[in-house]
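Down below is the structure, laid out as structure tokens.
The other protein chains are all here in position, but one chain of the complex has been omitted.
Which chain is which? They are A and B, in the order written, and residues in each are numbered from 1.
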Amino acid sequence: MNTLSFFSQHSGEILQGTLEHIWLVASTMALAVAIGVPLGIVVARHPWLSKPILGSANMAETIPSLALLGFLLPAPWLGDRADRVAITALTLYALLPIIRNTAAGITGVDPAVREAARGMGMTPRQILFQVELPLSLSTVLAGIRVATVLTIGVATIAAAVGAGGLGEFIFRGLAMVNNRLILAGAIPAAALALLADFILSVLERRLRPAR
Amino acid sequence: MTNPSAGAPEAIIEFRDAGYRLADGQELLRGLNLTVRRSETLVLLGRSGAGKTTAMKLINRLHEPTAGQVLIEGRSTLDWDPIALRRHIGYVIQETGLFPHYTVEQNISLVPRLENWPPGRIRARAQELLALVGLDAAQFLPRYPHELSGGQRQRVGVARALAADPPILLMDEPFGALDPLTRVEIRREFLALQQRLQKTIVIVTHDTSEALLLGTRIGLMESGELKGLYAPKDFLRSGEPIATAYAQQIRDLEQFERGL
Partner (left out) sequence: MKSSHGRSRQQTAFAVCAAVLVLLVSLAGCVEHRADTIVIGSKNFPEQALLGEILAQHIEARTHLRVERRFYLAGSYICQQAMLAGRIDAYVEYTGTALTAILKDPIESDPAGVFAKVQSEYKQRFHFDVLPSLGFNNTFAIVIRGEDARNLHISKLSEAAPYARNWRAGFGYEFMERPDGYPGLARVYGLQFASTPRILDLGLLYRALLEKQVDLVAGNSTDGLIAARDLAILADDKHYFPPYEAVPIVREDTFARHPEVRGAIAELAGRISDAEMQKMNYAVAGEDRDTAEVAREFLHAQGLE
């Protein structure tokens, strides 16, 4: 049986694995953006916080993914469900690019624009939402794109702790010494990453303000 | 935004022994005593670092005085709500700082929108202002700043500053980034605008000809202090080095013309 017919025979399972994977990634990205963008804004506003905040995010990033998953397993409420462990670890991983890019995007706003905004009587909040965020959208999105592709990759490792997704095919294939099973996980995962990267790049370009 | 004028009604802006010192101790402004009267155009003239921009930023509270006080319409800037104060004052800077992601219309109508004007009024005002600064509304309202020339951008900047019809206008080297031809043109237009609107205006510049052309009074600033206050016609005869140098320039030019 060649790879193609294997894929078509097991298309249901592969689709299900892909959807599981997407759910892990989507939940992670939702959390990471909800936490990371505000933190990025905080870092942009208070540069003295950049060291502790970016430093912590960097530290989380440096821990090897499997080790991070392993650390979280014994945690009381988290360790009970593998997808909680996975989403927590994945979110910690995704934070650094998002925080960093949000901060960079906001501090990168033309100082003349910021001064004009302030001088005309916009409140700090108005400046944030009407000037700084819209102008840094493209940069923030670049960070989200990097984080998404990263998450799709690390999510395959999450199967090692039982979170499901496309990584499970890979691990099962390894245990059974079945190359087609491995590919059943690897190919969709790679395709997902490429697709996400492509779509988000297009979006990034669209949202870049013309200079 | 209403504010009962206390004290002298003619003194719209008043510096009382105002000073500004940085956190590291560097003194940018020292002992400034100055009054700007209603409808006058005060030009702060001087080289870079003279303290002119610093003084101007004390007016709309972008800086707060570390010594003395600054009174706007009789009230200390520290007693004003900073947001209300700034919306009461038009602000034009050299780089314009137009929002790149807003059209000309959206840029101009910024303060009216913040003040929740009805949409119809906002639109009408934007068209009116573009006409005021000499740009065709239909053509320019939908354009983005990056599609405009330097001169056009500067005009939009002025229109933006005037949008909510503030009684006070601050302009920091507003025409400095323009080429000489455009500069001449735009200055002339501005003079006409001044006559019409009768606003209280403070202009910061290092350009003597601009000061002479646009100002009702010239305040000469050097090293953080106000060296002198002159009517334009008295300025050239004042004996100040900067005035003398300028006068020499004019003589050289006349000589050149005669030689041709």
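Basically, a residue touches a chain if its C-beta (ideal position, glycine included) is under 8 Å from a C-beta of that chain, and two chains touch if they have at least 3 such contacts.
Keep in mind it's a predicted model, so treat the numbers as computed, not measured.
The chain omitted from view is touched by exactly one of A:Gly108, A:Pro134 or A:Gly153, namely A:Pro134.
From the options A:Ala26, A:Ala75 or A:Leu194, the residue with contact to the unseen chain in the full assembly is A:Ala26.
Of B:Thr103, B:Gln152 or B:Thr205, it is B:Thr103 that touches the chain left out of the display. Residues of chain A that touch the chain left out of the display are 12-13, 16, 19-20, 22-23, 26-27, 29-30, 81-83, 134, 137, 160-164, 168, 171-172, 175-176, 203, 206-207, 209-210.
Just so we're on the same page, only the chains that are shown with their structure count from here on.
Our note on geometry: chain A versus chain B, Cα centroid distance of 47 Å, whole angstroms. For chain A in complex with chain B, the touching residues are 110, 112-123, 126, 131, 134-135, 209-211. Across the complex, chain B meets chain A through its residues 60, 62, 82-88, 91, 93, 95-101, 110-111, 114, 144, 146, 157, 160-161, 170.
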